[in-house]
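A single protein chain has been omitted from the complex, and every remaining protein chain is retained in its original position.
So, chain A:
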Amino acid sequence: MKRVYVPLALLIVLILFPLVVTDAYYQHLMILVLLWVAIGSGWNLISGYTGQVLFGAAAFFGVGAYTAALLLSKLDVSAWWGLPLGGLVAVLIAFPFGWICFRLRGPYFALATLALNEIFRHIATIWESLTEGMVGILVMQTFISKIPYYYIALALAAGSVIMIDVVTRSRLGYYFVSIREDQDAAESMGINTVYYKMISLCLSACVIGLAGALYTNYMGFIDPKVVFSLHDISIMAILVGIVGGVSTVYGPAMGAFIMVAIQEVFRSGGFGLLVKLGKATGWPVMATVTKYVSEAHVLSFGLLVIFVILYLPNGVVGDWSTLRKTLLFWKRETA
């Protein structure tokens, strides 16, 4: 029963969130978190459950984003149609890619996805007559309030988590895991590994593409460097997955929250707390500390990953019981 109640309670909290917290800044951060929940979940399905490490999430993200943007700029169709279509087009890209590249295994497949990412970034950069190149494409935001975006992002995030939950508990999920554990054994058991890897990749691409299309609608401006970014999208998707917990249903959700929170805490110097402290105490040291802390967010990502891999190899959610025990133990000792 607990399996249903805890997520349900969380969902209700998330539904009520924008009604309680009306500050647009926090609403914006939560929209980013929800967007990353969807991307992380998509990544987790193909990389975590099926074991085919995806280094090119940005390829699908960018294709979804560009689908929405091009619909508006070329065909004058509302970018909202791009939301379903973005997912579809991402799948259409994933299909031939999988067809060719599922011959590759392990790191070779990962490298192929990396190449896919770069290929699309170059196409979007050079094909100026279609994509405007680095000039980028502008889309006017439909709503001024953040609440509609919030609920769409929430629906996408919840949908992708539920999708993972349903898929992984079905026959399909067991096939995926068997492929991850030993592809040859799975093949000899009569599982059509290419077919099931393809299903996994297409589902992932669809979710990530949807997130990309939503990004276009919400941010209102895209260019190749932003949406096909290796560092800011592809690697971030992996970090979200690893920190939260690879092949856990709620891992990416936790990972997304942690990553967005860390980035923001560092960037804003602990939400401006350090600056205030510096002013109140008048110590010049504080200014230096603030400066370094706010410049250290990239470093913090690295340290976090090292910490997680060393002490929580299954991620925060995957090693939740260990984490809880450690925390409880620590509490008891200090009390």
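Assume contacts are C-beta pairs under 8 Å (C-beta built on N, C-alpha and C of every residue); 3 or more make two chains touch, one makes a residue touch a chain; residues count from 1.
Convention: contacts and distances are computed from a predicted model.
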item	value
Per UniProt, the name of the complex member that is left out, chosen from "Nitrous oxide reductase apoprotein", "ABC transporter substrate-binding protein", "Metalloprotease PmbA" or "Lactate utilization protein"	"ABC transporter substrate-binding protein"
Hidden partner chain, touching residue among A:L8, A:L138 or A:L328	A:L138
From A:I126, A:A155, A:M189 or A:L303, residue that would touch the chain that is not displayed	A:I126
Touch residues of chain A, complete complex, unshown partner	23-25, 28-29, 32, 125-126, 128, 133-136, 138, 140-141, 144, 219-223, 225-226, 232, 263-264, 267-268, 272, 276-277, 279-281, 294-295, 297-298
